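First up is the structure itself, then whatever we jot down about it.
Missing here is one protein chain; the remaining ones are kept as they sit in the complex.
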Amino acid sequence: MAQQKIRVTVWNENIHEREHEHIRKIYPEGMHGAIASFLKKQPDLEVRTATQEQPEHGLTEKVLAETDVLTWWGHAGHDGVADEIVNRVHARVLDGMGLIVLHSGHFSKIFRKLMGTNCGLQWREAGEKERLWVVDSSHPIAAGLGPYFELPHTEMYGEQFDIPKPDELVFISWFEGGDVFRSGCCWSRGRGKVFYFRPGHETYPIYHDQNVLQVITNAVRWAKFNGNTQTCGINTCPHTETPLEPIKK
Amino acid sequence: MAQQKIRVTVWNENIHEREHEHIRKIYPEGMHGAIASFLKKQPDLEVRTATQEQPEHGLTEKVLAETDVLTWWGHAGHDGVADEIVNRVHARVLDGMGLIVLHSGHFSKIFRKLMGTNCGLQWREAGEKERLWVVDSSHPIAAGLGPYFELPHTEMYGEQFDIPKPDELVFISWFEGGDVFRSGCCWSRGRGKVFYFRPGHETYPIYHDQNVLQVITNAVRWAKFNGNTQTCGINTCPHTETPLEPIKK
Amino acid sequence: MAQQKIRVTVWNENIHEREHEHIRKIYPEGMHGAIASFLKKQPDLEVRTATQEQPEHGLTEKVLAETDVLTWWGHAGHDGVADEIVNRVHARVLDGMGLIVLHSGHFSKIFRKLMGTNCGLQWREAGEKERLWVVDSSHPIAAGLGPYFELPHTEMYGEQFDIPKPDELVFISWFEGGDVFRSGCCWSRGRGKVFYFRPGHETYPIYHDQNVLQVITNAVRWAKFNGNTQTCGINTCPHTETPLEPIKK
Partner (left out) sequence: MAQQKIRVTVWNENIHEREHEHIRKIYPEGMHGAIASFLKKQPDLEVRTATQEQPEHGLTEKVLAETDVLTWWGHAGHDGVADEIVNRVHARVLDGMGLIVLHSGHFSKIFRKLMGTNCGLQWREAGEKERLWVVDSSHPIAAGLGPYFELPHTEMYGEQFDIPKPDELVFISWFEGGDVFRSGCCWSRGRGKVFYFRPGHETYPIYHDQNVLQVITNAVRWAKFNGNTQTCGINTCPHTETPLEPIKK
C-alpha cells in the first residue's frame, strides 16, 4: 500500500517581492515559489502555496483541513494578518498540523501566540557571514548535512532570543559580527509540532541554498503529525463523570 | 546587610466565597485570605492580596511593579478579567515577575497566553482521594515534604493536560478514580518563572492543608527573579547597528 | 525505490523462562520470542533475537553493526553481562543504534551507564491493575493507542524513578495500590535514541498484550537513526588546528 503524501502549504506574505524590483530579481516567483519549487521535487510531498493578499490569506478552513504542514514567512505584513485567521491556524496546530516558522516570522502573531513570549531578538543588516552548527546529530532535521553549513551574506539575528526553552535545539549560528543564535528550535503544542528556522532574509538568495532547502524539507517530514488522536483535554476540557475506579464515600 | 523581603501579591477572583455560604464557611477570609495568612508567617515574605472586583482587578501598574511573585486563583470569572490587565501581567512576567497559577487557574487568560496552548484537561467532582508524588527530589519546590502527600477529598484533574512540555516536573498526582495528572509544573517565560500547582478546589479545605501551603511557599521563593537584567531581546527587538567584530565586505 | 527495512535485535537474558515451568507456560518461546513474533509481522522490520547465554551474549561486533534498534530485557542476569559487551553496546548507541529498555532492564548495566544515575525505584509484586495514560499526544510512540490502556495484573514500579529528566515523557502509569510512574521515557545519547518502557514482568502475559506490543513497535520505528552522521565530537575529541576564520594575533 502506498503511503499517503504529506500535504504542505507554503505560506508567504508576498509583500517585499511585489514592492521591490531587486528582491523580485532574486525571487521571481516569490520566496514561497522558491521553497515550493524545491519541495515539489520530493516524491513524498504534495505542495501548494498561499499568500496574504488572497481571501482569508489563502488559509480557508478547507485549505487548513487539507494541510499537514504549513510553512510561514512574514515580516512587513504581520499586523495585517487577521486575528480570526491566526486563531484558525492556532487551533489547527493544536489539533496536529505541523508549523514551520521562517526567519522574520519570529514576530508573527501566530508564532508569538504559540510561544507565549514576545519572541524579540537583536538584529543587524550588514551582509555578514553566518555558519550554522549542528548541535543534535540524533535529530532528523539535521539529516544529510555536514557538521555545519555556511551562508555567505545574511542578516544577523542575535541572542537573547525571547522564546520558551526549545524542546529540541538543532542548530546554533555563528555570525561574523560576533553574535550567536539558536537558529533551529523545536516545540510541541497540543498535538502539533513547531519548528523555527532562522535563515531567510528577502534581500539574499537564502531560499536557493541547498542546505537551507534540505533543512526545510527535513522539517516538513519531522513536523507531519504521527501521534495519538484519542487523548482528551486537547482543545477542550471534558467532564468525565464516571470514574474508572470505584470511589469510597 | 539584611536581604530584601520577597513581595508577594495573592490574587483571587473571590467569587465563589462571596456567593456561597458553604464555601464561605471553609474560607471566611476567602481563599486568598487563607493563603496570605500562611505566607505572612514567613519572615522573608511581604504579603498583600488583590481581588477581581477591585478597580483594575487590584493589579495596577504600581501594584505589579511592587510585586516579585503573583499567585493566581480564578474560575468563574475568567472571562471577566480585562484583556488590558492580562497584557499588563503578561508583560510583567516576561520582565521577571514570578507567577504561581493555582488549580482552575489553568483556564485563566493569563496562563493560556503564557503557555500558547488551550490548557484543557479532564475533570470530575466526586470528592475522591488524591496523592501527590514527588518526582524531582532535587527541586526546591519539593523541599520539606515526604515522598508524597495526600488530600482526602479533591476534585479530579486528569490527563492529557494540554500544556507545553514543562521545563521541570515536580509532582505527579494519583487519583482514587483511576487518573493521573502532572500537578506541579515549571516553565520560564522571558525573565519570569511560572509554576502551575493543581490542588485547590473551593469546596474543600485544600488551602488549609500544611503540605499545600508548604508547596506554595516554596514556589514563591523559587519564582522570585534572581537572574540577568541586561540581556537584549526580552520584550523588545533592538537594532544593533555596529557589529562587535569587523565584517569583511 | 524500496526503503530499507529496520533491522531489530530482540535481546533477552532468557533466564526465568528456562528455570520456571510456570513462566515457560506464558512464554514458551521466551519473552524475546513473543516480542520478535509480533515485530516480524511488520513489513518494514527485519527481526532477529539474541540471548545472554550465547557467546558474547549474542551481541558480537557483527550483530551490533547490523542492528538498527536493540530491545533489552534483563533481570536476574544483570551482573553476569560482561563489561566488554556493555561497553560495545554503549559505543554503538552513541554511534546511532536505537535502544529500547524494557521493565526490569532499568537496573541493567547498559541503562545505568547511559543514564549516569542508579535508576532505582520502588516496587511491589501484588498483581495489581496498571493504567498507562498518554501524556504527549504529539509523540509517535503513542500512535494508534487510546487515551490510556490497562494491564489487569502487573508488578508495580513507583516513583521516584532515579533517572535524568526525560527529554520526552510519553506515558504515566496509575497503579491500583496508590502509586504512579513515568512509564515511557525518551532520551538521546550521542547519535542514538533511548526509550525506557515499564511494562513487562515475566509472571504476567504482558508481552502478549496488543497495546504493549504496539508501543514497542512504535518505539522501534522512532528509535531508528535518521539524523546526522557528520558532526565531530561524537565518540571522539578531534583537534581542529586550522580555524575556519582568521584569528588576529
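Lettered A, B and C in written order, each chain numbered from 1.
We take it that a contact is a pair of C-beta atoms (placed from the backbone, for glycine too) under 8 Å apart; a residue touches a chain by one contact, two chains touch by 3 or more.
In this text the structure is predicted, and so the values were computed from the model without any measurement.
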| item | value |
| --- | --- |
| Of A:67, A:118, A:160 or A:231, the one touching the omitted chain in the full complex | A:160 |
| Among B:57, B:75, B:124 or B:191, residue touching the chain not depicted | B:191 |
| From B:4, B:87, B:137 or B:236, residue that would touch the chain that is not displayed | B:137 |
| Positions on chain B where the hidden chain makes contact | 96, 131, 134, 136-140, 142-147, 167-168, 176, 188, 190-193, 225-232, 234, 244-245 |
| Residue ranges of chain A at the interface with the undisplayed chain | 131, 133-137, 147, 158-161, 165, 168-169, 172-175, 178-180, 182 |
| Positions on chain C where the hidden chain makes contact | 94, 107, 113-118, 120-124, 126-129, 156, 158-162, 164-165, 167, 176-179, 187-190, 231-241, 243-245, 247-249 |
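Convention: only the chains that are shown with their structure count from here on.
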| item | value |
| --- | --- |
| Overall pattern in which the protein chains touch one another (line/ring/star/complete/other) | complete |
| Angle, in degrees to the nearest 5, of the Cα rotation that carries chain B onto chain C | 180 |
| Same or different residue numbers at the chain A/chain B copy interface, by half rule | same |
| CA centroid of chain B to CA centroid of chain C, Å | 36 |
| Numbers and ranges of chain B residues touching at least 2 other chains | 158-161, 165, 178-179 |
